[in-house]
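This report refers to the structure that appears directly beneath it.
Only one protein chain is missing from this complex, and each of the others stays in its spot.
Then we have subunit A:
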Amino acid sequence: MKEAVSNNLMEQTFRRLREAGETALMPFITVGDPDPDTTVDILLQLEQAGADIVELGVPYSDPLADGPVIQRASERALVHGITIETCLETAKKARNRGVTMPFVLFTYYNPMLQMGLEQFFTLLRQADISGLIVPDLPFEESEEVLRLGDEHGILLVPLVAPTSSERISLILSRARGFVYCVSSLGVTGERSDFHKGVDDFIASVKAGTDLPVAVGFGISNGEQVQRFSRICDGTVVGSAIVRKIEDSLPLLQSKDQREQGLLQIRDFVAQLKIR
């Protein structure tokens, strides 16, 4: 088991970046928005734009932790009946098309529960998924998922929030892969202000773990990526990219302008990358 974990692609990527003194750019996209084939094409663009690790969002009918942009993306994907299986098939297709960066699956708890946790982790391993984020599965409810993740070599990445305070050390004690710091109170979505005290919060998390620390929720432009890259090991950009995809829908869905739509997304992500 130990070996399987140390061979984890995401851990390797963080190690490589740390040695090079770089931070990870970690885009989030909703799989199947607007359709699975386009997701594969977008993943290729993200990698070319310099993404280091990608979060693959499983669309869900009731995304409690998400703001309107990702809610709409979920709705668009669910029109096509996207399931966890579809998401994992999409990940495999992207691998076959040459995407090499690590995949982290972002899913609410109920869809994985309905599949059956054993089956879920088996499929994750087969699809070369490195890590797992479950936004509605707090520490207290996570024991079985963590155990199965360890057995299958899938890293259960915990979220810590500015309100976590004394829970931080508890959460860090069972963290795997990296620690995901929620930048602000609230749901996902672009914002101009972050929680005051966010720097102290991130510093306190960094002090409590040797794992990489990534920041997300609200990071939407290159300036903000720079700001947080100075104090952590990775930045997650979600809603801003999903909004870019939404804005590009007319292009993506037209035969002769599809390339242009994909390039728009690539350019947007490329300018987030610190070079």
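One rule holds in what follows: contacts are C-beta pairs under 8 Å (C-beta built on N, C-alpha and C of every residue); 3 or more make two chains touch, one makes a residue touch a chain; residues count from 1.
The criterion applied here is as follows: contacts and distances are computed from a predicted model.
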Legend entry - Per UniProt record, name of the chain withheld from view ["Tryptophan synthase beta chain", "Sulfoxide reductase catalytic subunit YedY", "Putative transcriptional regulator" or "Dihydroorotate dehydrogenase"]: "Tryptophan synthase beta chain"
Inset, instruction - Taking the full complex into account, find the residue in A:19, A:140 or A:210 that is in contact with the omitted chain. - result: A:140
Legend entry - Option from A:48, A:165 or A:271 whose C-beta touches the chain left out: A:165
Inset, instruction - Consider the whole complex, including the chain that is not shown, and state which of A:10, A:73 or A:112 touches that chain. - result: A:112
Inset, instruction - Pick out the residues on subunit A that sit against the missing chain. - result: 60-62, 64-65, 67-68, 71, 78, 83-84, 109-115, 135-141, 158-165, 167, 171, 182, 185-187
